[in-house]
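In this view, the complex is presented without one of its protein chains, the others remaining in place.
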Amino acid sequence: MQATNAGAPRPPLSRRASIYVLEARAEFLTLARMPAFTVPTLLFPLMFYAFFGVVMKFSPSAPTYLLATYGVFGLMGPSLYGFGVGFANARDSGQLLLKQTTPMPVAAYLAARIATALVFGMAIVISLFLLGAYAADVTLYRWQWFALAGIVLASVIPFCALGLAIGAWVKAQSAVAIVNIVYLPMAFLSGLWMPIALLPSFLQKLAIVFPAYHQAQLTLKVINMDQGGSAGGHVLIIGIFTVIFLVIAAAGFRRVSQR
Amino acid sequence: MSRIVSTRLVKRFGAENTVARTLMYLAVGFAVFVSFLLALPEPTPPVTAETLENPPPEVSFAIVGAKVFDGESFLPNQDVWVENGRIHRIGRELDVPTDLARVDGRGRTLLPGLIDGHVHTFYGTLSDAARFGVTTVLDQFTDPRLAASKRAARDTLAPGNEADLFSAGMLATANGGHGTQFGIPVEPLSGPDDASAWVRARKAEGSDWIKIIREDGSTVGRDIPTLDQDTVGALIAAAHEEDLLAVLHVSTLEHALEAVALGADGFMHVWRDAIIDEVQAARIAAAGVFVVPTLSVTASFGENSMAPELLEAAGGAPLSPMQRQTLASTFSNSSGETTSSVALENVRRLREAGVRLLAGTDAPNPGTAFGLSMHGELRLLQRAGLSTAEALSAATSTGAEAFGIDDRGRISEGRIADLILVDGDLESDLSLSTRILAVWKDGYPIDRYRLDQERQQTTPAPSAAPETTVIADFENGVRANFGFGWQVTSDQFQGGSSTARLSAENAVLRVEGEVAAGLAFSWAGAIYFPNAQPMQPVDFSDRDTLRFRARGDGRTYHVMLFGADAGASAPPSVPFTTSAQWSEIEIPLARFPTATPGLIAGLAFVAQAPPLGSFLFEIDDVEIR
Partner (left out) sequence: MTDRLLATMSAITHRYGDVVALDGLNLEIRTGEVLAILGPNGAGKTTAIGLLLGSLRAQQGTVRVFGHEPGATAVRLRRGAMLQVSGVPDTLTVAENLELFSSYYPAPLPVLRLLTMAGLEKLGDRRYGRLSGGQKQRVMFALALAGDPELVFLDEPTTGLDVEARRSLWNEIRGLKATGRTAVLTTHNLEEADALADRIAVFHQGRVVAEGTSAEIKSRAAGRRIRCITSVNRDEIAAMPGVARVEVSGQHLEVLTARPEELLRELFALDSELRDLQVTGAALEDAFLALIRDDDQAKAA
């Protein structure tokens, strides 16, 4: 018996891996079976892109530009909802408390949500790229397609952190409203719906305070349509945002556990 | 335990099973994702045949079943057999050896490599030309040493990625006349007595013909020293004495007619000041004088630049930074719409009179790009009334014959295999000329998609900085003390629509324009190139400060510093603010973080968005110390 051992032996890798896989699978199935989540998440970016990028197409390069920005917009959905709303729900319904009584590694829980956002993100990327390539005749070099997909998917990092910060502080009932208040204006003001250059200049100056702006600029760099800031600078700012969000989230957890 | 349990549950349980299944789904999903990305369309050229993705590396091959433009007319369903870099045979259903590499020509058009009748060559421009099917350039003024260095290549059938260069070398102009402002060495003439010795010196230097400047600046409202009629006549006579052609830069009809009388062989621009009448045109035709109208540069002079159309047409073949930059530039003192319509009308009348016309771009002047602009020139010639075949002749056989280069310009037996294969029927639509499937130079395929590697080979060491620290004081207009000088720069080559105009009044540079909303980064302003060649570097490593005076409408402007290695990313920039009062501005070069003072290729003073809207500022006494 190990009763008197100070710590439990570290479980074998295969078992730890299977926790991660099953946790991610459960999280994915949970969300995938909720049409209220999947339909807007998958359709919103596609619809907006179809409208602004394919139908309106206000300039020849609009389909290419908007492909990048709606990709980032698309990833905001599963990241913010999965972490913001999903997390607040799990906490307020006691699901989280129940999991905390088990030996589940906290990392598996977070990884599952990130993985789920990535899987939805891949679906969004595929649908957007399909539409862009075959309905709007966007052609890009292979490295650009991959880089675009990669950077778009990487935007789960700041957005999940933001979602976590919201989820940690906001009650489940108000989480959807709060996420929407953050999500839609930030997308618009960061130039994800319309090119940032078309916004009034004071709004353009404001954009730098949004992580989505920097994420979009990074993505646009791939197709040489960014506003010219340095990639390293954007990465740094996104990193700083992520750290700030995580600190806010951690403060939220501390507040909850002291209650 | 004995209760009924669905067999589905029994089968499913066992976590290992679920984990394995989930991992399998993930792997399949990821594979689908990656293959999907791999399958997305690339901006590759519209290549449909397997053979063209790898044009035969041998210098012997056959293009089978193509429509051929032979330099004069279109011939359907031809086979062209290339042997050791020359055209061996052409005809229907040739008996081509079975082991010869074949290129499927069906549904495609084969034409001779294009000959640009008017360029100014710099390092790197010859490969820029070749990538777009211009396999020969007729240079009308460059550094004779550069021309000499390229001579060996044109006399051999060795593989290479550059167009062949024929050149006038140094040009003949008056002291302080047109051509002296670029920083390329020029020996001016002071009178007819100099002519004979001058021409002999050119011949010794290797000039292939003599280029003479007759330009008094009247069409652009300036007063420029020019060679007089006697000197021009003496030069033409001296050239003919040495068996060299004598071609002229003229801007007015009057100068042109005067030169015809003096025995000139050709004009390197069409005049824009007046429309020629039938009698005058007939006189030019009778004299056998040819004209290179350079409508491309005229269009950009008249704010009708072909740049947007050409960017659209480039079709994925990479443009070098210089091609992008020159295409994006506009003249600092453009003179309105009418000049280009006058030029077009003159070309129309010259054609009707039967004057030989040659396609030429005057690249790399503002609004043009080496290679690519020849396709714009073809379209402009067509707009001036030339048929498709006539326009293509002007870009191939006419140029070769006018300049006496008989080994090219046509697809006929024995000529050099400089060839372009384009997708589709060029006879029915001349704009298909940019849909290039392959370019062969001396029978070797040109790698149209490799840019970076080749640019590194051709980027020269930076020129040394001049002794003076003053770049420009604008006492004599929009001019600089050294280098290529000042031009308008804007976001237009990235699809933007910002504009700027430059003028020099009261000895200061006035920059005004409008920053218009675009998709990405919007800007407009003035750019200064310190090297004789745009976007080539000058070594300013012994200087540390940029200094100038400025005043303006109060908004913030930026100085952008371009390095010679300017890639896709935006150059470093430093802001400065203007007010109604002149202020001295000093910017340490160290404040341009990613630029190397040893490799400065351009210096731009621009208004950037935000805010959008019109702007106006003036600068003076620009100094790099």
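As written, the chain order gives the labels A and B, with residue 1 at the start of each chain.
As a convention for this text, a contact is a pair of C-beta atoms (placed from the backbone, for glycine too) under 8 Å apart; a residue touches a chain by one contact, two chains touch by 3 or more.
Keep in mind that this is a model prediction, so the values were computed, not measured.
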From A:Met34, A:Leu130 or A:Ile240, the answer for touching the chain not displayed is A:Met34
For the full complex, which residue in A:Arg15, A:Lys171, A:Lys205 or A:Arg255 touches the chain that was left out?
A:Arg15
Mind pulling the subunit A residues that touch the left-out chain?
2-8, 11, 15, 18-19, 22-23, 26, 29-31, 33-34, 93-95, 97-98, 100-104, 257
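The rule is short, and it goes like this: only the chains that are shown with their structure count from here on.
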How many angstrom lie between the CA centroids of subunit A and subunit B, rounded to a whole number?
45
In the complex, go through subunit A and note every residue touching subunit B.
17-18, 21-22, 24-25, 59-62, 65, 119, 122, 125-126, 129-130, 133-134, 137-142, 145-146, 149, 195, 197-198, 200-202, 204-205, 220-221, 224-228, 230-231
Subunit B to subunit A touching residues, read off their complex
15-16, 18-19, 22-23, 29-30, 33, 36-38, 40-43, 312, 316, 494-495, 517-522, 568-570, 609-612
